[in-house]
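Just dropping this structure here.
What follows is part of the complex, with its chains left where they were.
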Amino acid sequence: MTRSPKQENQQDDPILEEEEDYFDYYFDRPGSEPGTLNIDPDALPTQIVLIDYNSDRATRRTDISPQECIPYLDTESVSWFDVQGLGTENILQQVGQICQLHPLVLEDVVNVPQRPKMEDYKEQLLIIVQMVLPNPGKEGFFNEQVGFVLGQHYLITFQEEPTRDCFEPVRSRIRSNTGKVCQLGADYLAYLLLDAVIDNFFPVLEDYGERIDILEDEVLKNPQRAILEDIYDVRRELLALRRAIWPLRSTINALIREDTSLISPEVQVYFRDCYDHIIQLLDIVETYRELSSSLMDVYMSAVNNKVNEVVNLLTIISTIFIPLTFIVGVYGMNFKVMPELDWKWGYATIWGIMILIAIALIIFFWRRGWFDGFYFIRKEKKR
Amino acid sequence: MTRSPKQENQQDDPILEEEEDYFDYYFDRPGSEPGTLNIDPDALPTQIVLIDYNSDRATRRTDISPQECIPYLDTESVSWFDVQGLGTENILQQVGQICQLHPLVLEDVVNVPQRPKMEDYKEQLLIIVQMVLPNPGKEGFFNEQVGFVLGQHYLITFQEEPTRDCFEPVRSRIRSNTGKVCQLGADYLAYLLLDAVIDNFFPVLEDYGERIDILEDEVLKNPQRAILEDIYDVRRELLALRRAIWPLRSTINALIREDTSLISPEVQVYFRDCYDHIIQLLDIVETYRELSSSLMDVYMSAVNNKVNEVVNLLTIISTIFIPLTFIVGVYGMNFKVMPELDWKWGYATIWGIMILIAIALIIFFWRRGWFDGFYFIRKEKKR
Amino acid sequence: MTRSPKQENQQDDPILEEEEDYFDYYFDRPGSEPGTLNIDPDALPTQIVLIDYNSDRATRRTDISPQECIPYLDTESVSWFDVQGLGTENILQQVGQICQLHPLVLEDVVNVPQRPKMEDYKEQLLIIVQMVLPNPGKEGFFNEQVGFVLGQHYLITFQEEPTRDCFEPVRSRIRSNTGKVCQLGADYLAYLLLDAVIDNFFPVLEDYGERIDILEDEVLKNPQRAILEDIYDVRRELLALRRAIWPLRSTINALIREDTSLISPEVQVYFRDCYDHIIQLLDIVETYRELSSSLMDVYMSAVNNKVNEVVNLLTIISTIFIPLTFIVGVYGMNFKVMPELDWKWGYATIWGIMILIAIALIIFFWRRGWFDGFYFIRKEKKR
Amino acid sequence: MTRSPKQENQQDDPILEEEEDYFDYYFDRPGSEPGTLNIDPDALPTQIVLIDYNSDRATRRTDISPQECIPYLDTESVSWFDVQGLGTENILQQVGQICQLHPLVLEDVVNVPQRPKMEDYKEQLLIIVQMVLPNPGKEGFFNEQVGFVLGQHYLITFQEEPTRDCFEPVRSRIRSNTGKVCQLGADYLAYLLLDAVIDNFFPVLEDYGERIDILEDEVLKNPQRAILEDIYDVRRELLALRRAIWPLRSTINALIREDTSLISPEVQVYFRDCYDHIIQLLDIVETYRELSSSLMDVYMSAVNNKVNEVVNLLTIISTIFIPLTFIVGVYGMNFKVMPELDWKWGYATIWGIMILIAIALIIFFWRRGWFDGFYFIRKEKKR
């Protein structure tokens, strides 16, 4: 018996409902004051990691207080405040005050998840994206919201979890001063981080490509109920990914077209490259969605086909034996007067008649091609 | 036996047809004069509740007559006339005269339900929205039309029912003078009320998300006829919600872009936030619609699958026993001359032959994988 | 036995093909000269009814000749020439000459049906719409084309049939001088008539809403072949209605935007209201189309479900009795040597074995949930 | 037995593959020089038919050589060169040279079929359309490409076949000098011919309307395998027609909007009428496509329904007789000790029991409504 990979994972993994939250957006409690922060009691405590660099040097300070950030805000060097964990309200409020964030900006980065978007607040750009990471050893993916607030010489990022992100290569490039990152400003840093977020969609999607490939094989070889569930899950998760990627398109497009002094023309060229990648992502998601939708059709056809073959067999057996059983039943009757029973060759004759009927029916089915199905399957087995 | 939640509710609830009116629009009796008010005989009597406030104080007067409203219209303080119940024609007509409403405006707020829309009458803005509230203890939702007429220093709202609305948090904020509501004008009040209406769609939609989750489990575990009905109801109600939300999008968009002096730039920023929420709502509705549509496919596949398994079993049993029954029938015949019957080992031999046939067929089915289905199901039970 | 309402009507109604012509457009005999009038031999003879009015008085003259129309054309009072029946070519030609209609205008109003459209011929506006009326006592609807030619002080309407139209309320309003009709010009008259045409779509559509409701109930309770036909008819007729309404949208939109002196700004506001109603109509048609499309899916699922239950029962019965029948067959054999037959308790033992097998199989089916379906149905019956 | 019309035709018609080429476009052998003419060896030899006319007279010369065309090119009278058959390369090349056709123009009119399009070469307009003619006595239609090259005082048309076209009414109108054709220029002639081409789509489409009507009846009355094939063919051919009509829309639209001196404003009004007809055609094609797509659904439902009824009958018969057969089998056993066999009323009792069982089962099925299907069908027969 074949088991789909999904089935096996679910047994290892007791948290079955995790998939549900791919589809939720944060929404305010109806009637709450606009701008209210809503701290999730399970959210991790907030820490701020500061990386400050220019073309000469790079400093890194972990777990600093909001007050300690103040001196870095106005220097010419690029300061990246990485706010990790959204659980400590007063730190978040202080960050908001110190960095002069509009109340709606703070609301959008803290009350997660929001729809990806870009908003221009003159002195600052707010960018909301969904970061998607492969979930090693499990199906599906891990996702969290990343909020960017881009100022003249600084970038503030807000992440839900400190442990998992895809920014490590950027950090190490700053540390080792490789590439152009240290020559350019906070806008290039924002580009690098956004690009990292976007590039991480690819391996996640590739995973779905592989799952679809496996499902294709399964569906045609052995259409089973578990496959149905898997196809449905794939469609559901692709829908979630599409919802994360689709608004990214207009977000990055707005960044390219927006007439803002916060992004230099030199960096805008790079965002064009980002946009290209998003188009590719959408292209892949749509392709996979179409494939998974065809797969459902193929599954249904394959099941129908199997029913067809089974019913075929049933009908062949029944059509041959039911009349014969009737005949033998006739001569099992206990009538006093049944002349055939006394004939010497009666038994042999009746066998002859029954064999003739059986052969006639077999030829009939043969010429109608009802045995093809069986022949075909056997051939397939040999391959 | 599993029962879907819908089934249970329907038994408690004798009013089964309530769902029908999600889809109706009001339409004029063909040939009636434009501007005619059409009072529904079941409509509740009209009452006016006035809340008048500025940054210093807030007054509330219930059940005042239209004439009593006149002095409040031109004061600098913000006056909110909440017209509840659309059953008393002459009060409505007087409100129309006193507030100088265009006949088409009065028609639109009284002849409910209309499609959500925004219309600019220079001195006044008309906004029509559908308010949707969760229906506690029941499936589906409660909806009524809310009409807003926004003037320079006043806001008139028209509701069908006085008992249920989602404006209480706003009223209490005015009463306790919290937040910015008392600092800003009638346009901010209109924003707060619209925002309350929009925020109330979220819990209603979340309900559908949960219903879909439950249906998913049911469909895959035990595809039954009642589930079909439930899926259909979900789709039908999502269609109704979409019809309420979709026109909201262009309504609010018009509010943002309209070049009107009635909405200050400061408040326009807040409407941008509203617009964002509507996009999220549409996103969710579309996702749920796609999921419920996939669910229908999954349901059909699951039913087919079940048929397949059942027919499988029938065929296995029939194919094994029908030939055997024929054989035993043969030796039940009463022919005089049947040499096998007289053999000493005849009975044993025939048993031997029959057991061989049965084993051969079982091996045949086994190798074709026809028993997989059963194995699979049993395994599932154990989980 | 349930019969769908459609079935009953068809028996009353011998003209079954009537539905076909919902989908036809008029087309010229290939190669005919542009501008040729094509008089249908079955068309009714042409009569002209004139209503001439201003704010003081209203005159009505029936069955006047085209020549008698001339004096009314240039007066300041509003003249409505209602040309009823398109069967008398020379009257139509004379009307064309007297009113200086462009040959293509005359062709469009006479060679029915055309696609709804608006065309601006400087001195005159041509508006073509489809008038749809409920068909009392029958399913479906009655439709005819109405052509409007709007001049400075006159309006010419062309109808196929004099007996049925929806303009009576307008006529009586002119007669009794109620409302604004007599204060305003021919453009307002055109608005009133168009509005009457559009308002008449609503009750027709409502009819379809009811038919869909009935079908929903039927489909889930008792999916039968006749329902299939009904669903198909509903979809087909909704398609026809959509084809009548959809082009109306751009027609009225053109009237609102067109920069023509024939429609005063005061009346243009009213056309905006018309436009609103058309959007509502489209909204309803699309909703019904989606519902009827879901209904087809539900129907198929319901039929599949029924097959499933039936096959379930067949399998249970067969799986229990086929092996038992084999066993009793065994002991019906006539072998000389069958030791069991001679045992004293042989018969009782065999009954015991058979009862054990039956119980085992019933438990097996029970635990697999195969009896659920039956339980469920019985429960439903009780409701 | 019902036979669909398609089946009958196919037997008359040995050329079954004809339908294939509805879908082909001409394509250059990869890597061939742009502008190469590709003469199909089966193409008919080229003849030129000249019709030269002005408001006074009309001359017609058949089968003239390209050189003989030269004097007609620059005269004020309208010259229509009708190039019939695309098989003689050197005549085509000469026409190209004499009329100063751009190499790409010649390629487009000779290498058929191309996608319908309009191209403006300053001195000349190139218009490519597909002419579709009913195929009398057969299903499907006959199509060929017609290329128009419109100059100041001349029109050159290129047709694949001389025998079949739809231009005869235009020729006879020129001959008899009826209508406006002789008063106006070559642009009006182009309009008349294009209009003839477009008008010929209507009867072809009407044919499909009738085929769909027939299929509807068949599908609901007697869903058979041949109908499936017919539905598929209709869809396939409608797809082909849509591909011919759809690009016509932008072609004619371009003619209306193009700012070219070759088409006078007076004639442009007529092209607007053409455009209208194309919109109607598209409307009809889309409607038919939707209907044929619904038809496929209905077909599948009808087949399912039939299976349902058949399985119903099988189950009723089996469920009643299988247990009874078991019972009679029991008393056919040959046990020595079977007390019931010796009872006097044993036989009668067993009949009694069996009749009770049968009645109980029949009542059970009756109350479940399993006999409805049969009743329904019988009723239908009577209608």
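Each chain carries a letter (A, B, C and D) given by its place in the written order, and its residues are counted from 1.
Assume a residue touches a chain if its C-beta (ideal position, glycine included) is under 8 Å from a C-beta of that chain, and two chains touch if they have at least 3 such contacts.
Quantities reported herein were computed from a predicted structural model and do not represent experimental measurements.
Here 4 copies of the chain are placed, and the complete complex recorded in this file has 5 of them.
We take it that only the chains that are shown with their structure count from here on.
Excluding subunit B leaves the other chains in the touching groups A | C, D.
Here subunit C and subunit D face each other with different sets of residues for the most part; under half of the interface numbers are shared between them.
Rounded to a whole number, the gap between the C-alpha centres of subunit A and subunit D is 42 angstrom. Taking the mean of the C-alpha atoms as each chain's centre, subunit A and subunit C sit 42 Å apart.
Computed from the mean C-alpha positions, the centre of subunit C lies at a distance of 26 Å from the centre of subunit D. Contact with two or more other chains is made by residues 332 of subunit D.
With chains as nodes and touching pairs as edges, the resulting graph is an open line. Here the touching chains pair up as A-B, B-C, C-D. The touching residues of subunit B, counted against subunit C in their complex, run 1-2, 11, 20, 23-25, 27-34, 104, 115, 117, 222, 224-226, 228-229, 232, 235-236, 239, 243, 296, 299-300, 303-304, 306-307, 310-311, 313-314, 317-318, 321-322, 324-325, 328-329, 331-334, 338, 340-347, 350, 377. On the side of subunit D, the complex with subunit C involves touching residues 166, 168-170, 173, 178-179, 195-196, 199-200, 202-203, 206, 209, 213, 216, 220, 269-270, 273, 276-277, 279-280, 283-284, 287, 290-291, 294, 297-298, 300-302, 304-305, 307-308, 311-312, 314-315, 318-319, 322-323, 325-326, 329-330, 332-338, 368-370, 372-373, 375-377, 379, 383.
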